[in-house]
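Sending over a structure as structure tokens; questions will come in a sec.
Removed from the display is one protein chain of the complex; every other protein chain stays in position.
When the chains are written out, they are named A, B, C and D in that same order, and each has its own residue count from 1.
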Amino acid sequence: MIICKVLGSVWATRKEESLNGIKLMIVQRMDVSNNTKTETFVAADFVGAGIGDRVLVATGSSARNACGQADAPIDATIVGIIDELETGADD
Amino acid sequence: MIICKVLGSVWATRKEESLNGIKLMIVQRMDVSNNTKTETFVAADFVGAGIGDRVLVATGSSARNACGQADAPIDATIVGIIDELETGADD
Amino acid sequence: MIICKVLGSVWATRKEESLNGIKLMIVQRMDVSNNTKTETFVAADFVGAGIGDRVLVATGSSARNACGQADAPIDATIVGIIDELETGADD
Amino acid sequence: MIICKVLGSVWATRKEESLNGIKLMIVQRMDVSNNTKTETFVAADFVGAGIGDRVLVATGSSARNACGQADAPIDATIVGIIDELETGADD
Partner (left out) sequence: MIICKVLGSVWATRKEESLNGIKLMIVQRMDVSNNTKTETFVAADFVGAGIGDRVLVATGSSARNACGQADAPIDATIVGIIDELETGADD
């Protein structure tokens, strides 16, 4: 899974029927080792994420496991809202 | 899913039989955070996108869920035509 | 799918049995927006592509849909020989 | 599989139910040929890795094979803790 920040949402009237009713959020990947932001993409949201939230995003075929709709054309899904990142020094 | 702009179309007479009748569009990935365009690739189109449209593209095995032809060798599909991208400030 | 140019072929005597008899071509990805060539890889060929041809390559699990051998360890397949790329101006 | 170093862990109270009880670790990819560190991401851990460990991470649909929960939205899993990397000169 990758760590992303939610930037906004996407509206599309004309789309695959199986996407109807699914919230589509614009997210941007974050690299926690150097605090940079990288590419943006669109993820389905079933956990109720809001703009500015740091979220966990599952990609690929695994993204469909999160949505209860194995047949939707979804390749990225927000699967959690991050409370805290805990990093430590090597022992 | 990724946000792309439709650049054109591809013609191929000699091809896998299961691709017959499927519209293949050239698309270019867009990054909405800094408005750059990145790589180009080819996506199947079942929603009737036109040149210049901003579209949502599903990739990988998820792309086959959009085409009603689970057995076609398709790894990218246009699944929606974007009306609006809504981005907001962090709270 | 991605647009590639066929560079050559690969010979491997010692290989997975399920690859026997399958033609393996070296291809190089092309970006049509700025006419650059990028990474090379190897794709199975079932449409009879020749060196110098511009081809469409399907990748990932979708590549196995093109070969009638769902159990072969193939992650890239040439699925069409490109006749023409048609790009247009935005309206 | 890719070689990573474990940097820390992620806490998310609001998440997909199927992720409950699964330990989620922040890992950073390492390149052993030039000893650089590259991108960070999050992997499920079922082998008990600790911060600072060098680990093997399986990605994509293969990541779900490691967790005994084929239906969880997991796209990266720590599948081994590395004891030793052995590299040799060409003969």
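The rule is short, and it goes like this: a residue touches a chain if its C-beta (ideal position, glycine included) is under 8 Å from a C-beta of that chain, and two chains touch if they have at least 3 such contacts.
In this text, all values refer to a predicted model and were calculated from it rather than measured experimentally.
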| item | value |
| --- | --- |
| Among D:10, D:24, D:42 or D:58, residue touching the chain not depicted | D:58 |
| Of C:32, C:72 or C:85, the residue in touch with the unshown chain | C:72 |
| Sites on chain D contacted by the missing partner chain, in the whole complex | 1-3, 31-33, 46-48, 56, 58-63, 65-66, 77, 79-91 |
| Hidden partner interface residues of chain C, rising order | 7-16, 18-19, 24, 26, 28, 37, 39-43, 50-52, 60-61, 63-64, 71-76 |
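Note that in this section only the chains that are shown with their structure count from here on.
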| item | value |
| --- | --- |
| Whole-Å gap separating chain A and chain D, where each centre is the average of the chain's CA atoms | 19 |
| Length of the line joining the C-alpha centres of chain A and chain C, rounded to whole Å | 31 |
| Chain B: positions in contact with at least two other chains | 60-61, 63 |
| Pairwise touch network: line, ring, star, complete, or other | line |
